[in-house]
Every structure is written in structure tokens, then in C-alpha cells.
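Every protein chain but one is kept in place in this view of the complex.
Here the chain labels run A, B and C in written order, and each chain numbers its own residues starting at 1.
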Amino acid sequence: MEKILIKQYKKPKLNKTVLIGGLPGIGNVGKIAADYLIEKLKMQKLAEVFSQYLPPQVFISEEGVTYLVRNSVYYKKFQGRPDLLILVGDFQGTTQEGQYEMSYSLLEMLREFDLARVYTLGGYSTGRMVETPRVLGAVTDPGMIDDLRGSGVVFPKGEPGGGIVGSAGILLGLAKELFDIDGACLMGETSGYFADPRGAMEVLKVIISILGFKVDLRDIEERSKQMEQLTGKVQEDIQNKAQKKEDLGYFG
Amino acid sequence: MEKILIKQYKKPKLNKTVLIGGLPGIGNVGKIAADYLIEKLKMQKLAEVFSQYLPPQVFISEEGVTYLVRNSVYYKKFQGRPDLLILVGDFQGTTQEGQYEMSYSLLEMLREFDLARVYTLGGYSTGRMVETPRVLGAVTDPGMIDDLRGSGVVFPKGEPGGGIVGSAGILLGLAKELFDIDGACLMGETSGYFADPRGAMEVLKVIISILGFKVDLRDIEERSKQMEQLTGKVQEDIQNKAQKKEDLGYFG
Amino acid sequence: MEKILIKQYKKPKLNKTVLIGGLPGIGNVGKIAADYLIEKLKMQKLAEVFSQYLPPQVFISEEGVTYLVRNSVYYKKFQGRPDLLILVGDFQGTTQEGQYEMSYSLLEMLREFDLARVYTLGGYSTGRMVETPRVLGAVTDPGMIDDLRGSGVVFPKGEPGGGIVGSAGILLGLAKELFDIDGACLMGETSGYFADPRGAMEVLKVIISILGFKVDLRDIEERSKQMEQLTGKVQEDIQNKAQKKEDLGYFG
Partner (left out) sequence: MEKILIKQYKKPKLNKTVLIGGLPGIGNVGKIAADYLIEKLKMQKLAEVFSQYLPPQVFISEEGVTYLVRNSVYYKKFQGRPDLLILVGDFQGTTQEGQYEMSYSLLEMLREFDLARVYTLGGYSTGRMVETPRVLGAVTDPGMIDDLRGSGVVFPKGEPGGGIVGSAGILLGLAKELFDIDGACLMGETSGYFADPRGAMEVLKVIISILGFKVDLRDIEERSKQMEQLTGKVQEDIQNKAQKKEDLGYFG
């Protein structure tokens, strides 16, 4: 068996293509944002990737139907604007070798679609609740920084300290070094404790601004609000309990 | 050395063949059921699979004779009914790569035997003793659900939650996606704490009903009863001790 | 780099050759016995094996000279008796794949030397000090049992329970299944807590009896005695301390 098996369904003619990478990761920020774009832009499936770098696992739908875990690439052609490819999936490659091989073979496959730029979407873990998540950036070419700043991306010195590990980093690194394609990573702040639509929404705003699409954000705004109510309530409960304890302690 | 080494002993002409996968797993339910079928149907050995994806280990018989760990495939031809292949073995592939490679090369080898359907047998861990184990199902094709329901399989929503990991899942997934062969996983409920003939018996009833074989179940029924007496006694002991403690506590 | 790199130094013409495998393992019993044979029989180096399945490590001699870790094969021709090959080394292959590949490529290389039989030497861990270590056996061919019994090997039912894991097992298993060469594993009882010349000496007595060599065992007997005095003293100390504690406790 080939280590990576690509089933390609379409052969569209794309131009100046932008690839967006949104695999699962911190707070699932990148995945939520990418899945949302695919749905709202009504994108079409270009290819599916099966691989022994993914867990040997099938998911089961509500109806009881199995689904072999995979990565998928969707595409959409635009008029007078770069065409779009989006990478989503159930898992990142689970080993170091898998991370390199899956990103490399994806770029290798997509290069024929006039791939011109790569944006990877991810989360930046703050370890605490964030009122207004920032979107941090990292670029392969310093010349991109000003444009991204104009779209609301921040570049704080020394953040993220450890660099970017995993698909969001290696996809950029390989695109730059081995395919001579520039790109950026956009990281939405998130507590990192749960799948976070709020961080994903901020990343969506940025990528929409960069690429100039029109995407209806009302649904993810709604999901963010529900999530915030939920987590807000949990926080309140925790604070109430802490307060109570303190009160009791005061009299104890 | 090839990573997977198949010694094929026979070249039977099989038709509309059904493959049953029963490698070791949760409660060894699938393995017990598959071994039982091979014995009762007096099946013949088709091939043996040695591989570096299995532990570097020999077992030793009571007499002191070594046995290199392996997977084996047995077959039986039927009149007026699909022919049968059964996969059994000492271990599943021990790595993610091994899981994919061993399932893939098996399907690759068996495709020439007119492989038409795959059933994988497994256990579904409940974490507690089960009076009457259900058999849960998952299918690659929604069209199979009604038939399986007719044979006693249940499809409860959201179970199993994490999907199916390992041979029972990946064999189905690869058969569907890469060989275009449909199939189902049949999971007998089991506590998961020991090798469980009771869960295996329920799975056997279902697969016999689906395939229309005649198989004498008295031996496995006997083993199930012995096991239940044993575990029942253990449970009783535990409850007695708990009761005693409580009694003492009451007076303490 | 090839995963296994063999430097072959000699091309002797050997007949009905017996291979003895003595890589490091439980109590280093096999390694001590094999190294002893090579020294006392004044065997010659046939080949060295370097491999990425061994640790990326050099040892350093007392004089400060590095030594890349390896496996080595020694040989000796005999008159009117099978010729001899012995495998020794610094490590076993450190991964499952490495275990299979290193044993396989060794057999592949040695098959041209008219390889006819394989004996692997190892330790059988008892978890406690043993006055008179037995030598347990396991064979690939039941027909070998009687002969080995005649040389002092025992075949107790159900021992070793978990089979044989590692080089001593896989070498036999692959020789049997893939090269059609029979063999046996000889396991000297050992506490398993330290490198054990006593268990190795018992294994030596057996293999000498099987193969009919003359080997002077006085040196290893001496080392065994020294070891026994040392461990005997340690045990005595422990018992004395335990006794003291008891005594004190008695008056405390």
C-alpha cells in the first residue's frame, strides 16, 4: 500500500490559487474556520487523502454508517480573483514523518493547480479565557507583514515563542523551502480548552479581509455566543463557589 | 525481508466470497467467534501471514514446540451460497502503519477469490457485566442496515462513540474506499475485562443468521455458562465482602 | 544508507553448519555463554553488522578509543563434525522491525554457509536466586526433544509461559518458517537481576554436550563462584539487617 493514497475527483483549471490549510489543532480553530468556509462558499470536493499516517480508524455516523478517516481538499473558482483550495480533515499526520510526508505530497499534488500562496489557520493557546481574541501572524516573506496588519493581524515580538509545530507550520515551511511558494500562518487566540468558534470567527474575519470574499458570518457568530454563554456560566459558577468558600472562610 | 510475508497453501476457486475478520481485540470476542467457526465448519488453511508488524515472538506449546506468531486465513466452499474466508491470528498489527499495511495486503491477496463482502467481528466494551449482550452494528452501505436488523443487530445512535479503532475498523474502511467492497462490523457487548465467550456467542448467532450456515453452538454455550458461573461467583464474593464491611461499619 | 550493513571479512567453506545465537538479554546469559565459546574455541571473525536498528552510539575503551556498536559473527571449521558460527553483539535490534530485519538478514547471509541448525542461548528469569539453574528448552521440531533431554535440557509444561520474545525467539521462528531450518532455544535459569555467569555456565554445559566440543569451563566456573560469593554476601547482609530490625523490634 502506498503510504499516502490520493483519490482525485476533479481536474479543474485554477489560477493564482490560494491554499488554506485548516486541519484539527489547538482549540480546533483552524478546522472550524476552514469547514465554515467550505460550507458557506459551497465549495466542491477535489480530492480525498487516505493514509497510514492517520489513525487506523473509522468513524460511525448517527445512522450507523462507517467513514474511514481522511483529509480532503475542496476548491472553488472565482472571477477576477485568485481561485481557492481548502484542506480539511479528521486528523493531522500522527508522526513526525507523517507530518512531513502528508504536507509534502499535498503540495506536490496541488502545485499543478497554479498554487501561488498558502495560508494555514490555527489556534494560539492562551491558557485562559480571552474576551477579544487577537489573530497572530507569521509569514514566510517579510513583505507580507504590512498587508496582513492591514487585515487586522498582529505580530507581537516573541509570540508564539516555540514556533509553530505541526501541519500549520510544516505546510508553510515546505511550501517556502521546497516549492518556493510564500505564505502565512494565522493563529486565533483561544483558551485551548475546547473547540472554540470564537477564535475561529476572528480568523475568518482576517482571511475574508485578505482574500476579499463575501462570507456570511452570522452562523458562527451565533455559535460563538452560545459557547460564550456556556463558558461564561461555567466561569460564574466557579466564581460563585469560590466566593462562597471565601465567605464561609471569613466567618469560619 | 518483505514487511509482510504471505505463505499461500491453496488456490481454491471461490465465488461471491464473504470474508470474516476475527483478530484479537476487546474481550477477544471476534477471535473467539472466528476460531469457533473455523473449527465447527472444518475450514481449511488458505494462507499464513508473517510480518514485522507483529511482535518478534514465538509461542511455546505444552510439549515445548515453538510457534512463530502469525495471522492465518481459512476457507470453505459452499453449494448455492457464498464461499467463506475467515481471518484469525495471534495479534493485530502493532503499529498504525502495520494496521493499514496488514489489512491492505490481505484485501489485495483475497480480491482474486471474488471477494464480495467483509464482516469484521469485535467486542464493544461496556465496562460492566452484561446479562444479555447486544450485538451492535456499523455498515459501509446504509442499504445493509435493514437486513442486519433482521438478524438481530442493533444500531443505537451515537454508539460506539469513538468509532472503531484497529483491524475491525480499518479492514472495512479500506475494503470500501480502495476495493469498493461493502461490509459491516458486528460488535458483541462485553465487560472487556476478560476473554468473553458469551459476547462471542451472540456475535456467532448473528453471523450464522446473516450467512445462513448451520453451526452447532452447544460448545460455546457451555463455555459461556462456565464463564458466567465463574464471574458470577467472583461478583458474589465481592458483594459479600462489601456487605460484611457495611455490616461492620454499621456497628463500628 | 542501507538499514543493515554487513561487512564480511571471510568466505570460508563450511558444512552442515550450526549457528549459535548469543545476543544480550535476560541476565546476559546467552551473551556470556557465546562470548566464552568464541574465546575458548579461538574462533575467527566472519562478519560485522552495523545497523540503524542498533542505538546511535559508540562505546569508549579504557584507552579512549571509540567503537561503533555492532553485531558480529565468528566461525570455526571442525573435522568430522558440523562447522560452527556464533552470533554475538552489543545490542539486539531495538525495534520490532529491527528484530525481524536483523534476524532475517543474518539468516539470509549465513544460508550460503550450509546452515543446518540454529541454537539460540538465553536466560529464563526466575525473579529469585537459583541454587542449581536448570536449562529450559524449546524446539522448532518435536523430534529434537529427546536428544536435548539427553543433554540435560528440561521441558517443563507451560514454561516459559509468554513464549520467547526477541532475538532468541525470532531467529528460531524465521529459520523454521522462512528458511526451513530447525533449531532450539536453550534458556538458563537466572535471577535476572545481574549479568549471570552461573546460568551461562549451565547453558554452556548443555551446548557442549549437544555439539560434542571440548571447552575448558574452569574460567567461567571461577567467575560463577566469585559472583555467588558476592551475591551470597549481599543476601547475608540483607538477612542480617532484617534480623537486627526484628531483634530491635522485639525489644522496642
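Observations on the structure shown:
Everything that follows uses one rule, which is that a contact is a pair of C-beta atoms (placed from the backbone, for glycine too) under 8 Å apart; a residue touches a chain by one contact, two chains touch by 3 or more.
Since we're looking at a predicted model, the values are computed, not measured.
Taking the complete complex into account, the chain left out of view touches A, C.
Which of A:29, A:139 or A:220 touches the hidden chain is settled by the complete complex: it is A:139. Seen from chain C, the chain kept out of the figure touches residues 1, 3, 5, 7, 50-60, 62-69, 94-95. Listed for chain A, the residues touching the missing chain in the whole complex are 96-97, 99-101, 103-105, 108, 137-142, 145, 155, 157-158, 160, 163-167, 169-170, 172-174, 176-178, 185.
In this section, only the chains that are shown with their structure count from here on.
Each chain gets one centre point, the mean of its Cα atoms, and the points for chain A and chain B are 38 Å apart. If you average the CA atoms of chain A and of chain C, the two centres end up 54 Å from each other.
Listed for chain C are no residues, as none touches two or more other chains.
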